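What follows is a structure written as structure tokens; I'll ask about it next.
One protein chain omitted, others in place.
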Amino acid sequence: MGGAFWALLKRDMLLAFRRRADWLNPLVFFVIVVTLFPLGIGPDPGLLRDIAPGVLWVAALLATLLALDGLFRSDFDDGSLEQLLLSPQPLSVLVLAKVLAHWLVTGLPLLLLSPLLAVVMQLQVVAIPVLLVSLLVGTLTLSLVGAIGAALTVGLQRGGVLLALLVLPLFIPVLIFGSSSVIAAASGFAVDAQLYLLGALFLLALVLAPPAIAAALRISTE
Amino acid sequence: MFQWFHRLAASKNFYRLAEILGPLFGVLGAILLTLGVYRGLFVAPTDYEQGESYRIIYVHVPSAWMSMFVYMVMAFCSALFLIWKMKLADIIAEVSAPMGAAFTFLALATGSLWGKPMWGTWWEWDARLTSELILLFLYIGYMALRASIDNRGSAARAAAILALVGVVNIPIIHYSVEWWNTLHQPASITKFDTPSIHISMLVPLLMMALGFTFFYFTNMLSRARSVILEREANNNWVKDRFRENRL
Amino acid sequence: MLLAQDLAVFRGEHCVFAGLGFELRSGEVLQLHGDNGSGKTTLLRALCTLLPLEQGTISWRGSALPGARAQYFSEMIYSGHSEAIKSDLSPRENLIAGAALRGSDSIDIDAIIERVGLSDKAELSCRSLSAGQRRRVTLARLLTSHTALWVLDEPLTSLDVHGRALVEALIVEHAKQGGSVIYTTHQPLSLDGCDVRSLKIGL
Partner (left out) sequence: MTEFLAMGGYAAYVWPSFGLTFIVMVTIQLSTFSRRRKAIAAVRRQHAVNTQKNQQAGTGESV
């Protein structure tokens, strides 16, 4: 059982390493979106500081959404998705490997880049650790939940827009708790409530998303 | 052979049942709605706090209630369809989605009309209205997904999965929006709640709610019958009915 | 081993085929005949549970399929129209990933690569291989796990004469070891030494 999981993870990491465009685009998108706000709203640090958590979180969410479309699409196009479906290993576990590989390639870099952008947005330094923790748990949940939408729309040509429409309502709770945890941290309030709830959302997604993704994949390859 | 026959028999019997219940619900709905509107507008006393504007609840609350009820029906039918392959359940979910979206839109519109005198703005980020807005996105997503997959069998199953994922998320969304609302909104303004309901105000509200529900069922049954007619046009029971002009 | 009873598959509203059944015992080879669009590929995909059955059952070693899915998948391998290989990876990496996916690890990749004649290309990325060579990588995947049933959809596409001889040899060898094969092809295959049954699909 474990063998297939790690092999698939290794294969996807190797593929991502060879095909840089897939994971560079969301990162560049994340940086550009965040830098747009000071240009659009003005350099006033006080104002930027107030909107920083929201901007960082919405940008991270949109970057994850952008990267999700490619999650199953390359496998679907060259037919290896069918091999995934026909493997004796449980599909939910294999799907977990795919989502983890996708997160390592897009979610993690977002995470590592966010402190830099937090400084750009004048965010209080005390809030940066909470930003990292909330983004860590948040992007994992977003990848899991988003993968359901990706699996549902993988068979469609113009699936991108539909994917956004399907998963955005499901992203909202993560966004609410995520950005409010950073806001609370910025103004020195306790953040454990938000982070616990984020953790709860993550565990829920970890348990419920893979079977839904597996079922959606079986339908999309019909 | 059994499965095919079971499917056929199911839709024929369902058709006959819907033929009877449909008009019955229609009549009941019409009576309840006219009575409800009459009592709500003319008989129910003025609310001391909100004056006459509270009467909007007689359309807002039922449509908000229906928007949730219809989604629950869709989710339940989706589960029946996915687990027991009941094609009828999928037809019910398919025809209910547009109506659910219409009720959600209605709830949003009447909600903002009711909120205007109270808060002075057309759109108030109140927890209930925000959840309603997100529910509208769920409906649109459901209908968009079903429309974008051409093979009807997979479109139905994909939409069913989305409906189930959606129904799991509705309480989460509602709770997080409530939480978000209390966090950012000082609780001083009057909660967007129905005022303390005097019995004479409550009766029309229940009538309207029931009226809406019957209205939904009669339309859903009629649309389901139309879908069945189209899909089983080649079957004998449809041909016989066509000949005897009992469609 | 594989028993299909009274299968019916629909594509949307169109009934591709109905009332189709056959049995495949170990060591047998079954060729599907039928012109384009008669549903050969649909039947193969339905046999691999990639397509839902409107009616009928497929059972593997006596147990009905939706239940015995894991067992069935561990003993069968499907090779469809698309090559199902990653063009950014080399043949070796593709085969290693493919084998692990099927949960079989005690296999000698080098011998397999040697067998399909790709030993000099083993480290190149598949993007630089020709269509015929890529098809050989797909063929090599058949050997990466000890499966009883091969389901092959047009295995000869883009293969040269040597490639065709390789396919024939592999099928014959597989059948002799008691495995069974279902395949579709437009160019005739000369499989001496094993009884080839054929099944007509479509009108």
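The first chain written gets the first letter, and so on, giving A, B and C; residue counts start at 1 in each chain.
Everything that follows uses one rule, which is that contacts are C-beta pairs under 8 Å (C-beta built on N, C-alpha and C of every residue); 3 or more make two chains touch, one makes a residue touch a chain.
Since the model is a prediction, treat every value here as computed from it, not as a measurement.
In the full complex, the chain left out of view touches B. Annotation: of B:102, B:140 or B:172, B:102 touches the absent chain (contact as defined above).
Screening B:114, B:142 or B:180 against the full complex identifies B:114 as the residue touching the chain left out. Where chain B meets the omitted chain, the residues involved are 37, 41-42, 46, 51-53, 55-56, 59-60, 63, 98-99, 102, 105-106, 109-110, 113-114, 116-117, 215, 219, 222-223, 225-227, 229-230, 233-234, 238-239, 242-243, 247.
Just so we're on the same page, only the chains that are shown with their structure count from here on.
A count of C-beta contacts for the chain pairs B-C and A-C puts A-C on top.
The distance from the centre of chain A to the centre of chain C, each centre being the mean of the chain's C-alpha atoms, comes to 36 Å. Multi-chain contact residues of chain B (touching two or more other chains): 151, 153. Of all residues in chain A, those that touch two or more other chains are 222. Residues 82, 134, 137-138, 140-141, 144-145, 148-149, 151, 153-154, 157-158, 161-162, 164-166, 168-169, 172-173, 175-177, 179-180, 183 of chain B are the ones touching chain A in the complex.
Chain A makes touch with chain C in their complex at residues 1, 3-4, 6-8, 10-11, 14-15, 18-19, 74, 78-80, 82-90, 94, 218, 221-222.
Within the complex, the chain C residues that touch chain B are 6, 8, 10-13, 52, 54-55.
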